[in-house]
Each structure stands twice: as structure tokens, then as C-alpha cells.
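One protein chain omitted, others in place.
A and B are the chain letters, set down in written order, and residue numbers restart from 1 in every chain.
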Amino acid sequence: MIETKRLKEKLAGKIRFPEDISTKRTLIGAVVRSPIDHGEIRNIKIPEIPEDICLITASDIPGANKISVPGGSMPLLARKEVTYRGEAVLLAAGPDRETLDLFLEKIEIDYDPLPEWKYSEEKEETAGPARRIIKGDPVEALEQSAFKVESAFSTPLQRHLATPLLSVHVKTEGQKFTISSSTQWPTNVIQNCSAVTGVSRANFSIKLNPLGTPLDSKIWMPSLVAAQAALLAQKSRKPVSLSYSAEETLLCSPMRIPVRFHCEAGLDESGKLQALLMDFQIDTGSHAMLTSEILDRICIGTAGVYQCRNIKVTGLAYRSNKPPLGAFSGMGLSQAFFAVESLTDMLIARFIEQQKKDIERLIAEAVAAGDDNKLKSARTRTTTDPAIWRSRNFLIKGNTYLSGGKLMKSPPLDTVLEKLVSSSDFTRKHAAFSNALSKREKNGGSSFARKGIGLATAYMGSNFLRRERGLFSATVIGRLDKEGRLNLTTSSVPDNYALLKLWRQSAADILGIEESMVDISSDEENQIPLAGPATLSRNITVTTRLVSQACEQIKKRRFRDPLPLVVKKTYQNSSSRKWDTEKFAGHPFQELSWGGCVVEIEIDEMTFSPVVRKVWYSIDCGIILNRDSALAEVESETMQALGWCFNEDPERIRYWKLPGIDSLPEIHIDFTESSSRTANALGGIVLNTFPAAFRNALSQAAQSQFTSLPVRPEDIFTALEDR
Amino acid sequence: MNIICNVNGKEVAVETRPDKKLSAVLRDDLNLKGIRKGCGTGRCGSCLILLDDQLVASCLVPAFAARHKSIVTIEGFSQTKEFSDIVTGFKEAGVHLCSYCAPARVLSTAYMLRKHIMPTEEQINDIISSVQCRCSSFSHLKKGIIQASIHFSRRKDNG
Partner (left out) sequence: MAKLNRPPVIYSPTTIQDLLKIYHLNPDALIYAGGTGLLSGAEGDILHIRGSVINIAGVEELKKINRTDRYLELGASVPVSKVIDLGKSIVPEALYIALKQMGPPQIRNMATIGGNICRQANTMDIFPILHLHDCQVELRRFREYRSPRRFLKGSGSKWIPVSRLIDNDGKIIMESGEILTRIRIPNENWTFESYRKIDGPGSPLIFTALARLDKHILTDIRLSYSTVREKLIRNRDLEAEMIGRRVPFSGRDLTLLEGKLEAYFKGTGESSFTTARASALTIQFLEKISEPVDEGRV
């Protein structure tokens, strides 16, 4: 019932966002931004400031002029150098937009343009974090390999939508600040507001507005916007509403980080993976925010899901004159798996090619020798295929991660793959499409449609690698009052009624109370000192667990201790799965989910566009908390992935279209709920598997290896022309 | 400029610049916050309203073009029985929408169902394209719209 009421409110547009809040006294905030990509601020000419206008420059900031996350920071206002178009230079607030704009028009800022940052090894200013990990002797192993493949791959940046816009409302009462924000990371907002204003954390409280579908666009940016507004509120002693326009939101939002890979791999005679050498560079934008986390995740991901004794991974991040990049759901694993799963397919193709030649040779020899038995045995020999090869090379219990930690049990990859292959009929189709295409090329006719089928397998790791409290931990506070009402306070409240219902249900079940007696609220009073953001499935995996732990403890104590009873549960680094960021050693992920994807594609030979006809997934992400939401999530992530692979143009800031319902493929999903008794990450599995499966299918259909995303119709045309 | 129009059934007069976006007039001057601030190009659909019964993007409509017109926003529409039909339909189909785009989805669905009470697949797909958001699953939405259409026509049949 609570859900129906909330659903009604939501559909009736009654849910409020920060930009909806306004009072008579509220000042409107604005940001003056750099119009150039890179330059030095030569001079700022400010006219006389009217009484009703509040203006802040970098030197007016009482606290630190920066926004920080564990492992990274960016300036709040540019002091001397601007490093991306749209970087904030000045803050201002006024009674209304018109008065404010009239004043701002009179401000003159002179810039000396500087050359755009181009990455090169010698230039220190463009250097970001880097990693180099070597396991075994990959160079020697590659040398010894019977089959080798070398290829470059690249993945593009992906933009967030403008909506919901970045906005915040800050209210002040004496030294106290109340911040209304749509943020994935409330404790980071408070931390940064406190740091820039120089006011103690205890003076800040936060009201959380819903997030929309942030997909990580609202990890650190809301902290920046909130800190800007807090400064204006502090100086003007008035409430401030700061709402970025669509243009500003698009300009400053982080984006999926672009990566360039150079990869080499080798197989032995029998097809076993011998060596894997993965070298990559990521563009972190002007400042590295969560870049080291993303870099490490890519390092781990590029090692793939296969046994290999000799691996070398080198990765580095370089700075460019784009806004700080990186936050887009998945945080690096999707790029990594695109590269390694594409490379794997190329390797397998080489191996199959050799197997075919061997068979032809054996047949020819048998014919020449007139040996019927030999001929028979040669004719019955089969080649491998991408599914069979994978199943022979999957990681198993006892293998180690790139970082050294041992896999404590075998991943459910075999089951995942088996289901996937049987539901999609992969093996038969792969062979049939190959045959049809080679016949077509031989005959020069076009009676067979250009079809391809591709496969990819991967995992998704929930939560962060870095185990700092401010990133990794989460807290739930349960309070049972005298009337038997339970209040659960969490560090963030998801905009997902299915999940809220689940928490409420689970609490009600444990305590044997009515669901309507359970309230869930966000931590508005700042009781939770530090917690990480709502991302990487942390709400589903971590908070769900904390809710039941808190309730179990209340259940135990409720007839012993006086009411109200307060229990606090915090999620911390587990002792059995330690991770050492410094040394890049240990167990990278607390929980993993596993999945595979098969994509069937046909090339439209009139438009040279890939038409994704059908997609199959097989996913093991532990318990499925809500099937409907899970199916919906897989579908919407598929469309995101399709946008990244084909439809979205990363160069166009404004007028690009998301893939629409007309490009929605038929999707089949198989959930395996066997491997874990907990709910693990579902978000991310699609983006980690679909792109490579898409590429692999398209490469089969065009009989040409594509190596960069997005694949453009022009690329497909060129590939077909070249044949 | 003084703009007189009918908003959600009531005559209103607003003093505003003629070139102010109607979406801003409705949000700021009339406090109708169910209209979201969106892309400003008419594409994302966050600011959809019914203007003389036609679905339009209010961010592209200047205030002067709304003179003497009738406007229905989600605030007005949510008072109707049709709104309940859509809520029920969406709920039955397990449609999950984010709070930002949800009102626009409802209004565009209503517009389409008023025009085509038994919509074809093409008509459903078309109306889905009126809102761009990364939150929803198209197939759930489609199911939701079909469910809503059943409730719509059932209520019409019952008078």
C-alpha cells in the first residue's frame, strides 16, 4: 500500500528535486565558466558589486579550494589556470536571474589560451596514476606460443543525459546549513561543504532528493555544486538555489572514460592460453577523481576469466582538457572486458582457422594415400568454437586473480555458458553462419543475409576495490521505538520502490511486525560519519545485508533491553578477502556475479547498419530480489550498451539520440540463482558482456575484425568494400 | 506581457516576458513543478504538457504562444480518473520509472490513449519516443501502456 501511494505521488509529479525548492529570500546562484579548453586567467575585471549581489572568487574561499574523493580532487574554482571548457571561475548569487545576468554581463575575464594537453610520456603535466603488473614470464611465453594475436582496441567516452539537471538548495540558519541535493554520496557532499566553508561537519545536515537514474553522473558532481552553493549561502547569509542548465550539466558531467588498448595473446598447440599482454591508456579528463579505482579495475578486468600463467598488464591514465571523467556505471570493467573478450574471439578464430587447415591437409593426405580409414577419421574431426574454447579455459577454484588472491571456489562459468549456448543455439548458428558466409563469398552472390553471432563472458564486482571507509563502507541504523515502529536510517535511499519494499519486507519478517510499521529514511541528521556512494550495486549487495543484520540484532535484544532500541551496523573490509591498494594485492572484489551474453546480428546492406535481432543472457548474480526489476534493468542496460556500441555519437554534445524502441532486440534472460545465498551485482553484467558479444557477432557477419567502438555504418561499409 | 490562459481548469493571468519559456512560466510563476527542467530542445520530454489538448514540449513554447489557450499539466491530469487507470496499468506491468521522467510518461500516455483507446503497437512505440530517459525498460513500459488502455476502455464502456 505504501508502494501504491508512493507510485501515485511519483507519477503525479509530486516528487521534488532541489531546483523545485524556493522561498522568498532564496538567492539564485550562477557559475561563470571558462569558455576555453585550456588557458591562464590573465585578468578578472569586476564592476562595482551591487548590494543584492554576492560574488565569490577563488581567493574568497575560506576553506580548501577543492572537491575531494578518496584518491583524487579537483578545484572548486579555477585560480590561475583553466583546464577544461566549462570549468568554474566565479560564483555569484542574486535575487533573481535577470538582475544576476545583468551584473554578470559586465564582468570581464581575459584568458591567455594555452596549448591543449596532448599526452606524451615526457610531459609531466599530463601524467596521471599508472600500474604495471607482471605474473609469470609473459614475454617469453608469448614468444613460445603456437598462435599469436596482436590488436589495438578502443572504446569511446559515453555521455550522461542532461536530466535530471545538477542542482542544489542550501539553507542557512546562523552557522547551520541544510543542503537539499540529489546525490549518490551524501557523506561526500557534507565533507566537501565543510572543507570549503571551513565550518565543522556537525553544522551540516542534508535532505536527499531522489536521483532519477544517475548511472554515476551524480557521484561527485553534486558535491561540487553543493559546495559552490554553500559558499554563496555562507557569504550572503541567505538560502541559495544553484541549478545548472542542461548545457552546463552536459558540459561538466563526468562521462564513461575512453580507453585505448594494445593487446597481445598467445595459445599453445592445444589451444590453451599461454600469454596475455594488455597495455592501455585512459583519458581521465582534467583531474583524476576516481581514476585510480577505475584504472585498477581495468587492470583486473583485462586479465579476463581464463586461466593463464603469464600475464602482463600496464595501464596509465593521462590528463586532457575535458572535465574530470570516469563515473559511468561499471567503472572500467566494461572497457576491460570489451578488450579481452574481443581479443579472445580473435585468438579463437585463428585457432579454428588452423584446425580447418589441418583437417584439409589430413583429408588430402588420406586421399593421396587411398587410406579410407584415415579419410573417415579426418572427415569426422571437428573444429572448436568460441563456446567450447571458453569452457576449456575458464578460471577454476585455486586459480589466482591478477592481484594474487586465490579464487576460493570455482566460478559458475560452466553453468552460465551451458545455459547460454543451449538457449541461443550458439554452436550450430556460429557454424551455420560461417558456412553460409563463405559460400556467399565464393559464389559472389548475395542470397544469404550477412548474419553473425557473438559470445562474451565476464564478471561484475560489486563495491570498490579501495577499502577506505569513505568509499567502501556503508551503515544502517535501526531504531525500534516504544510503539513498535522501526526506523531504518541508511546513508542513501534508492529511487527504487522495489528495493525499498524489499528492505521493509525483510525487516518486517525478521521482527514479526507489519510492513507499515517500518520506515526507511536517509541520514538527514548526519549520524553516519563516512560512507561510500550508492553505486556498484552497493545498495542491493551491502545495504540489503546490513538491514537484515541490524534487524536480527534488534530481534535478539528487543525483550532484554529497554525501548527505544538503537542498533548501528557498518559494513567493513572482511578479514578473509583483504585488498591492498598500495601493493595491488589480494582479493579485488567482495562479491562477484558472473554472466555471459550472446548477440545475433544482421547487417542491413542498404544502410550498412548492424541490426541486433536477438540477445541472450545467462547471469548468476546470486539471489534475484525482484524479478521484474531485474528484467527491466537488463533491458535498459542493453540499450545503454547498444548506444555505446553504435547509436550514440560521443562527439556530439547535444543533438544525439538514444537508441529508441525500434532498435530494441528480442532479449532472453536466464538467471541462475545457485552460486550464492546473497544478492550480488546485476548492474554492470550487461555492459561487461554485450559490447564484446556485439563486436564478435558483427565481425563474423562482416568477415572482418572491428576493433573500436562505436562501430559506424561507414566502418562496416569500408570493411565490406575491402573484402 | 499579460498572459491569460486556462491552466488545469482555472483561468489565470500571468505578467511575464513574452519570450519566457512556457515551462519556466508554469514552474516559476504558477509553481507547477511536475514539469521538469530538461534538455530545452524539445527532445527529452521532461516538460511535456497538453496545450489545447495537444501534447507539446513546453520548453519550446514562448509565453506569448500560450495566450488564451488551455493548458493541462500533470498536476491537473493527476486529478482525473484516467490518471488512476494509468497508475493501475503501470503498476500491474511492473513499470519502473525514475521520479524525473515519470510525470511526462504519464501525460504522454494519456494523450495517446485519448486519441487511440485501443492503440496499435506502432502508436505505442511512437508515444514511448516522446520521452528520452535511461531509466525505463521499453517492454515493461509497453506492457504498462497496454494495461492502462484496458482500464481506459473498461471505464469508458461502463460510462
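Observations on the model:
Throughout what follows, a contact is a pair of C-beta atoms (placed from the backbone, for glycine too) under 8 Å apart; a residue touches a chain by one contact, two chains touch by 3 or more.
What you see is a predicted model, and the numbers here were worked out from it, not measured in a lab.
Within the full complex, the chain left out of the display is in contact with A, B.
Checked against the full complex, the candidates A:F204, A:F328, A:W503 or A:F608 give a single residue touching the omitted chain, namely A:F608.
Touching the chain that is not shown, out of B:C5, B:A57 or B:V72: B:A57 (per the contact rule at the top).
Only one residue from A:E105, A:E125, A:E483 or A:E582 touches the chain missing from this view: A:E105. Touching residues on subunit A toward the chain that is not drawn are 30, 32, 97-98, 101-102, 104-105, 245-248, 605-609, 646-649, 654, 710, 712-714, 717-718, 721. Although one chain is not displayed, its contacts with subunit B can still be listed: residues 1, 17-21, 23-24, 28, 39-43, 45, 48, 54-57, 59-62, 64-65, 67, 108, 111-112, 126-127, 129-130.
Criterion: only the chains that are shown with their structure count from here on.
Subunit B makes touch with subunit A in their complex at residues 27, 33-41, 43-44, 46, 73-75, 78, 83, 86-87, 90-91, 94, 96-103, 105-106, 125, 128-129, 132-140, 142. Subunit A meets subunit B in the complex at residues 4, 7-8, 10-17, 19-20, 161-165, 210-213, 215, 243, 245-247, 495-498, 628-629, 631-633, 635-636, 639-640, 654-655, 657-658, 660-662, 664, 667.
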